[in-house]
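Only one protein chain is missing; all other protein chains are in place.
Letters A, B and C name the chains as they come in the text, with residue numbers starting at 1 for each one.
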Amino acid sequence: MGSLSSLNSIYIDRGSFPKCLNEIKNSRVKKLCLRASVATSAPTSLQSEEFKAKKFEKFRIGVLGASGYTGSEIIRLLANHPNFQITLMTADRKAGQSIGSVFPHLVKQDLPDMVAVKDADFSNVDAVFCCLPHGTTQEIIKGLPSSLKIVDLSADFRLRDVGEYEEWYGQPHRGQELQKEAVYGLTEISRTEIQSARLVANPGCYPTSIQLPLIPLIKANLIEVKNIIVDSKSGVSGAGRGAKEANLYTEIAEGIHSYGVTRHRHVPEIEQGLSEAAKAKVTVSFTPHLMPMSRGMQSTIYVEMAPGASTEDLYQHLRNFYEKEEFVVLLKKNEIPHTRHVRGSNYCLMNVFPDRIPGRAIIISVIDNLVKGASGQALQNLNLMMGIPENTGLLSIPLFP
Amino acid sequence: MGSLSSLNSIYIDRGSFPKCLNEIKNSRVKKLCLRASVATSAPTSLQSEEFKAKKFEKFRIGVLGASGYTGSEIIRLLANHPNFQITLMTADRKAGQSIGSVFPHLVKQDLPDMVAVKDADFSNVDAVFCCLPHGTTQEIIKGLPSSLKIVDLSADFRLRDVGEYEEWYGQPHRGQELQKEAVYGLTEISRTEIQSARLVANPGCYPTSIQLPLIPLIKANLIEVKNIIVDSKSGVSGAGRGAKEANLYTEIAEGIHSYGVTRHRHVPEIEQGLSEAAKAKVTVSFTPHLMPMSRGMQSTIYVEMAPGASTEDLYQHLRNFYEKEEFVVLLKKNEIPHTRHVRGSNYCLMNVFPDRIPGRAIIISVIDNLVKGASGQALQNLNLMMGIPENTGLLSIPLFP
Amino acid sequence: MGSLSSLNSIYIDRGSFPKCLNEIKNSRVKKLCLRASVATSAPTSLQSEEFKAKKFEKFRIGVLGASGYTGSEIIRLLANHPNFQITLMTADRKAGQSIGSVFPHLVKQDLPDMVAVKDADFSNVDAVFCCLPHGTTQEIIKGLPSSLKIVDLSADFRLRDVGEYEEWYGQPHRGQELQKEAVYGLTEISRTEIQSARLVANPGCYPTSIQLPLIPLIKANLIEVKNIIVDSKSGVSGAGRGAKEANLYTEIAEGIHSYGVTRHRHVPEIEQGLSEAAKAKVTVSFTPHLMPMSRGMQSTIYVEMAPGASTEDLYQHLRNFYEKEEFVVLLKKNEIPHTRHVRGSNYCLMNVFPDRIPGRAIIISVIDNLVKGASGQALQNLNLMMGIPENTGLLSIPLFP
Partner (left out) sequence: MGSLSSLNSIYIDRGSFPKCLNEIKNSRVKKLCLRASVATSAPTSLQSEEFKAKKFEKFRIGVLGASGYTGSEIIRLLANHPNFQITLMTADRKAGQSIGSVFPHLVKQDLPDMVAVKDADFSNVDAVFCCLPHGTTQEIIKGLPSSLKIVDLSADFRLRDVGEYEEWYGQPHRGQELQKEAVYGLTEISRTEIQSARLVANPGCYPTSIQLPLIPLIKANLIEVKNIIVDSKSGVSGAGRGAKEANLYTEIAEGIHSYGVTRHRHVPEIEQGLSEAAKAKVTVSFTPHLMPMSRGMQSTIYVEMAPGASTEDLYQHLRNFYEKEEFVVLLKKNEIPHTRHVRGSNYCLMNVFPDRIPGRAIIISVIDNLVKGASGQALQNLNLMMGIPENTGLLSIPLFP
C-alpha cells in the first residue's frame, strides 16, 4: 500500500490547502473540506460507532439516476467511503422503491428510498453524482442549487463546442453557461482544474482509455497526430440497463461485432482531447466493438511515431508521466494488459509495443468501463473537489477470476 | 454500515476479552490480540503514514499456496485489511516470482516474492492461511511452529472420522492428532469454538451453502432429516487453476453438466454437519453441477417439513437465527437469491419457498464460492481467532453487473 | 448413418401407408404425401437442378411468427429440407422486411419477405408452424383454412383441461373445439396419434426434457409418482427475443438463479403428461433455473423407485424403450449428459444414476431447448404428419465446442 503515500504527496505538492477552499460558498462544505484535508482521515470499516456519532460531518451525497449501472456503481463505491454518505437518490420510474429492490446486490445498504428528481430535497446534499441520460441532464443540472458540487457522468458537458454537441447529439445545447463553467474531468491530466471545479464533466469510457496513453505522448511530440487508429472493445454494461433486443444475453454471448463504425458519439470527445494536446485539429479512426463481457474495455491503438522516436522513448515517457499515479499503471515491458485484471477497480493498465511496420507502435490500455471509465473516475474527481485524498474509497483490488 | 455495530456487539457479547488470549503462547500475538480487541481499530485506507510507523503492530500473515485461486483471493481480501499484513507467501512451482507476475490483477500489491514452502521462514509470521492440496496439507501443517494460528482451506481436517477421510480421499490420514485439535470453521454455527481455536478447518464451498440454511432448521426439528435432496450449481473457480482439459473455456462455456453424481468428496462433510445437528446419521442426496460462471454457487435444497411445520415456520426460524448476522441474509419473502448478487462478497443470501407438493419446502442459498465458500470465510475465522471484529476486511459490496 | 434405417423401419412398422392420407382433404397434399411415403426420398444438397424442376412438388410451409427464436430456428432447420419449402412467413411488427434483415444469420436464405398475419395468403400453403405467443395463437389458428396441417409451438393447445389453462394463463380459452382436436406432440410417446393429426400442440421445452425419461418409467411402474422432484436448468433463448431488462447480457452472464419457483406455467403440462401415464393425479416439485447459455436445458430429476425396483431396472427399461429411436439416446452407464453435447441438434441424451439415499434414483436428461424442446420436435412432428421419415432435415450433428 506504499502507493498511497505517493498520492498523498501528489496531493500535497499541489498546494498545502485544498483548492476547493478558495471558491466554495457553502460554509458547511468549506468546513468539512478543511477538516478532511488536515485531520487524520476518518477510518473505514471498524468505526461505525464513532461514525454514527459524527455522521453529520460526512459530506452528504446525492446520486441522480440511481437505477442505472453507473448509479449503482457509485453506490457500491461509496458503501465503505469514510467521508461521503449518500443522503439522496433519485430514479423517476423507480421512485418510492428501495435500492435493494432495484439492485439486490445492494440489499445490505442502509440508504433512503429513491425519489423522483422533481421531488428531491437538495437542502441536505453537499454534492451530487449526476447519472442521467444526455439531454435530460442539462435541464436537471440547471435547476440544482449553485452551492452543490456536481460530477456529471453524461455527455452533456464534455464537448466545449456546443455546435459539435448539437451535431453529434441532434439537439441544441440548453445549458451553454454551465458548459463554459464545466471542467473536463480526466483526472490525471486535469487534476488542478478539477480540484477547484464546481461542475465536472466526467469523461466517457472510450475517451478515458484512449486519452490516458495518447495525451502525454502527443504533448511530448513523440507520436504523429495523423493516422491514429483506435480499435476498442467494450463490455456490455456500457450500454446501460435499458431493455434492448440488441443487448439480450442471446444476442451478445459468444460473438463480437463492431458498431457505430466512424459514427460513435465518443469521437468528438476523443478528438477534442487529442486536438487540445496537439494544439491542432486531430481526426482519429475509431471503431468500437461490443463483446461478451459485462465489464471491461480495451483500446488497441495504432500510431506512427514521430521521426526519430522509438517505442523505448514512448515507454519511458509514459513511465515518467505516470510513475507517481495510483491508478494509471504502465506494465513492465512485454507484459500485455488484460481487461480482467482491472475488473471492478479504478486502475488503467497500459503498455507500448513495437509494430512490425517500421516507425509504428501499438499501445494497449485497459480499464473497467464502469469504474475508471465512469463511476470510479467520478468519485476520484469528487474526492479531489472536496479536498480529500483522491484515492479514498477506490483502493479495492480487481476481482479475478 | 449499520450492520457493523451489531456484529461488534455479537463479538462483545461473547466475552469482554478475546478468547484467543487464553491459550496462545506467542507473546507478540497475545499483545496485539489484546490491543485489537480493546483499542479503536485501525483505519483502512487513509492511514498509510500512521500505519507505516506501526507496521510491526499488524499481525503478520503467511499464505501457503499463494499461486492458486483461494490463495490469490486471500491476498485480495487482505489488501486493505487494517490489522493483517502478509509477510510470507509460498508457492513451490512459482518460487522466486512476484505475485504480480503470477496474478497480474495483484500487480499493485507490494508484497514479498513467493518462496518454496520448504524455504519459508515462519519466525516473522503470526498466522497462516493454508491453501494447499489435500494430502500435502497434513504434512506441511504438522511441521509448522505450534505458536502459529492456522486456517486450513483444504479438506484435510474437516472430517472428524479419519476412517471416513481415508475412504473418500483414498489415503490414510497422517495428522490424526491435529485432526482432533481442529475446529470446523462454519463461522455462524461455531463462532465460540473458532475464537479459541489454533487450527481451523475451513469448510468446503458446497457444505457452507448447504449447512448454513439446514443446520438451524434441523436443530429446531423443523425439517425431516430423511430425503434431503440437494441440487447444487457451482462456478468453475472451485476447480482451481490447474490446467485440465475439462475446465477449458471451450469445454465449459454455454453448457451445464452434473459431475461426481453421488460421489463428490463434499458429501461426507455435509453429512457430518447435518448428522451432528440432528444427533443422528443423516444421508443426503447431493448432485453438483458445473456451469459457465467463474464465481458463484447456488444450492437448491428440497426438504420434507416436520409434521405440523410450515414454510412460514422455517422462514421465521431462519430470520431469527440470522437476523444479527452480517453475512447471512434471509431475503424478504418471495425474493429469489441470485449468485450474481453476492459475487466477490462474503454474503450468503437465502430464502425459503413452499413446494407444490404438500409438506415440502424448497430452500435456496447462494454464495461466492471463493469468498464465503473459501477465502472470505477463512478470513472471517482468522479475524475471530485473532480477536478482532469478524467482518474486518470483508465489507466490500458484491460486484454487479 | 446406420440409425437412419432403424427409424425408417419404425415408420414403416406403423403402417405401410402414411396415416396422413386417410383424413386430408387437400388433394395436393394427399398426392405429395403419398409420393413422399413411397418414392425414394428426395436428396438434400446436390440436387438443386432436379429440385428446381419439381420445386412445386415440395410441401409449401408457412411460418407464423418468424421473427422470434423458434421461428428462425424452424427456418434454419428447413433450409436444407428436401420435402418442405417455406412459401410464407409472417411477423406483424417486421412486416415487409426480409428474414436476413431480422436474422442476419439467415441472409443467404432465398425466402419471401415477411407479411403481417392478417395479410397472409394461405392458398399456397400446405402446413404451418405457428410460433406465436399464447392467447394470440388461438384466434389465429381458428381463422386458418381447415385444410392446413398445423404444428403449434405455443402453450395454447397443450392443456386438455381448459379450466387449467384459464387458471395458469389468466384468460379464458377461446378455441375449445380446436383444443379437443389437438394432439399433444411428444413425438416418441404419441407417434401414432401425431401421424394422423391435423393440429399438433408441440410440447414445451421443460415438459419434453422431463416427460421423455419419466413417462416410460411411470407406465412401467418402476418409480413412485409421489415426491418427484425436478430441478431444471435452461438457457436464455427459452425466454424469447423480447427486450426485457431481466434477460440482458449483463443480468444473465456469470450467474444463476431460480425463477417461477412452484409457479412456472409448464407445471400443469408436466403434471398432465405424468398423470396420464400414471392414470392418477401426479403433483411434481418443479424448480426451473436460468443460466448463462443461449441454448440448452438439463433436467435433474430425483425419484423414489417402486418397491423392489433398482436403478438397473430403470436403466434397462429406458434402454429397451428408446433403443430404436433416432433422437432419444440413453448413454452408457455412468456417462453424464452435458447440454453442450446436444447443442443445435434434435437429440435428447439421458441417463440414470443411483442415489446415496437407498431406494432413490437420479435421472438426468438434456436437450437443446430450441430444437428438441421446440422447433426440432415441431419439424419431427410435421414430418410425421406429412408422411415422410420423421428424421428428415434433423440429422445435423451437435455443434461443439
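The criterion applied here is as follows: a contact is a pair of C-beta atoms (placed from the backbone, for glycine too) under 8 Å apart; a residue touches a chain by one contact, two chains touch by 3 or more.
Please read these numbers as outputs of a predicted model, since none were measured by experiment.
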Item to complete: Could you run through the displayed chains and say which ones the absent chain touches?
Response: A, B, C
Worksheet item: Which of these, B:118, B:142 or B:244, touches the one chain of the complex that we don't see?
Response: B:244
Item to complete: Using the touch definition up top, pick the residue from A:173, A:191 or A:340 that touches the left-out chain.
Response: A:340
Response to the item:
Of A:106, A:284, A:382 or A:395, the residue that touches the missing chain is A:284
Worksheet item: In the full complex, which of A:58, A:173, A:233 or A:266 touches the chain missing from this view?
Response: A:233
Practice prompt. Write the list of chain B residues that the hidden chain touches.
Written response: 69, 236-237, 241-245, 247-254, 292-294
Discussion item. Counting contacts across the full complex, list the positions on chain A that touch the omitted chain.
Written reply: 226-227, 229, 231, 233, 235, 250-251, 253-259, 261-262, 267, 283-287, 289, 291-296, 298, 300, 302, 336-341, 343, 353-357, 360, 362, 364, 366, 401
Discussion item. List every residue of chain C that touches the chain not included in the displayed model.
Written reply: 1-5, 8, 40-52, 69, 72, 75-76, 79-80, 82, 103-110, 237, 253-254, 294-295, 329, 331, 335, 338, 340-345, 347, 349, 389, 391-393, 395-401
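Please note the rule applied: only the chains that are shown with their structure count from here on.
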Discussion item. Among all chains, whose Cα centre is located farthest from the one for chain B?
Written reply: C
Fill in: Distance from the mean Cα position of chain C to that of chain A, given in whole angstrom
49
Worksheet item: Approximately how many whole Å separate the CA-defined centres of chain A and chain B?
Response: 35
Worksheet item: Per the centroid of Cα atoms for each chain, what is the distance between chain B and chain C, given in Å?
Response: 44
Item to complete: Two or more other chains in contact with one residue: find those residues in chain C.
Response: 250-251, 253-254, 292-294
